[in-house]
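First the structure, which I've put down as C-alpha cells, then a few questions once you've had a look.
The other protein chains are all here in position, but one chain of the complex has been omitted.
Up next is chain A:
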Amino acid sequence: MNKRKLKESSGTDGECISQVQKVLRERLCHHHAMGKLFGMDQQYKHLLELLKQTAVHGESNSALIIGPRGSGKTALLNRALKDLREMKQVKGNLLEVHLNGLLQTNDKVALKEITRQLHLENVVGDKVFGSFAENLVFLLEALRKGDRTSSCPVLFVLDEFDLFVHHKNQTLLYNLFDISQSAQTPVTVIGLTCRQDILELLEKRVKSRFSHRRIYLMNSFAFKQYLRIFKEQLSLPAEFPDKVFAQKWNSNIQLLSEDRTVQDVLQNLFHYSKDLRSLHFLLMLALSNVTVRHPLITASDLQEASKQYRMDSKANIVHGLTVLEICLIIAMKHLNEVYEGEPFNFQMVYNEFQKFIQRKAHCMYNFEKPVVMKAFEHLLQLELVKPIERPSVYPNCPTDVKQWAASSLSWL
C-alpha cells in the first residue's frame, strides 16, 4: 500500500517535472517568440507606434534597432509585430518581408527573396525569373504603382543590417529608403544590427534618405533588476496544471534568489556579461539537472552550471594531456622565458627535455626522439603550439609555379 502510494506520487511528479522542463525550456530557448521584455518599455512603445503609423495611416518610415548581441533586438521586434498583428485595424493589412544579411549575401538574391515573399512571382506565372536588372525594374515598378492610401503597407525587416551595407553601391538600401521617402507604396524599413558605427557605413545619399531614427537597446539594467529577471524566468506560470508543485517550485526560486551563493554566482555572471542570453544558458544548464529524484533547483546546481559555463577552454585541453606532453609544454615555457618570446624549434624543446631527464628526473622514462616528436605534433594539432608564419623562402614565385608545386595534377 505504502509502496504503491509512493509509486503514484513519483509518477505524478515525473509528469510534473517533464511539464516544468517543457515550460521553462521553451521560455529559455525560444527567447524571441513569446518571452517577456525586460527594461525596454520605451523602445517597445516607440517601435510599436512606428509600425502602427505604417499599418494604420500608411506612413512610410525607416528605423534602425541597434544593440549588442543578445540584447533582445529580434525579441523586441517580434513582440511588437505579434502585438501589431493582433490589433483590429491592422489584421491582414501588413505585408512582411524578412531578410537576413547572412542569407541574402547580395542584392540579386535579396531581390529574389523579396519578390518571393511578396508573392509577386505569381504575376509572372511559372516563369523562371530573368536577370538581376529585370528583377530590380520589376520590383521597383511594383512598389511605384502603389500609393499611400490604397496600397497595402510593406514592412521590410533587414536582420544583420550591417552586411547589406557591403552590397555593391548599396543599391538595395538606396531603393528601399528612397521608396520610404517618396509617395509610393508605404513601406517601413527596420534594420537590426549590433554595430554602433552603422551610420558611418551608409553612403551619403543613402544616409540622407534614412530617417535617422535609431532605437538603442543597451542592457541598461542594474543587478537588482537582473535578479528579478532571474526570478521571473524560472518561476512557473499561474496556469501550470499542478498547482501544489508550482507553488513549491516558485517558493524555492524565491529562496534561491535570496541565497548568498546564488547571488554571488549571478553577480559574477552579471559582471562578466549583461546579456540575457548568457543567463538563459546558465539556467538551462541548471535546469537539466532537475529530475524526479532531484525535483528542485538548488544553489549548488547553479554553482556547478556556472563553473561549467565559464570554463577556460585551453586549460581544459591541458587537463587531458599525457605526462610527456606536459613536460614538453613546460620545456617550451622555460624556453619562452629564456628567449623572451622568441620562436623555438623542436630540437630546442627536445634538448631542454633531455637536460631535465638527465639531471633531475629519476622516475621519468627517457623516450626516444620519434616518440617525443609524435607528442610535439599532437600539441601542434591541439593548437597549444602554433607554427609561426614566416615569409616564403622564395618570395617572387610565379603563381602557376606555386600551383604546380602544390599539386602534381594541377596541369590537368
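Going forward, a residue touches a chain if its C-beta (ideal position, glycine included) is under 8 Å from a C-beta of that chain, and two chains touch if they have at least 3 such contacts; residues count from 1.
Everything below uses one rule, namely that contacts and distances are computed from a predicted model.
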item	value
Omitted chain (choose from "Integrator complex subunit 11", "Origin recognition complex subunit 1", "Ribosome biogenesis protein BOP1 homolog" or "PAR6B protein") - UniProt protein name	"Origin recognition complex subunit 1"
Residue among A:151, A:289 or A:303 that touches the chain left out of view	A:151
Options A:21, A:74, A:93 or A:303, residue touching the unrepresented chain	A:93
Candidates A:23, A:37, A:109 or A:194 - the one touching the absent chain	A:194
Where the unshown chain meets chain A, residue by residue	45, 49, 56-60, 66, 68-69, 89-93, 95, 107, 118, 120, 123-125, 127, 130, 132-134, 136-143, 145-146, 148-154, 169, 171, 174-175, 178, 180-185, 194-197, 204-205, 207-209, 211-214, 216, 218-220, 268, 270-274, 310-315, 383, 386
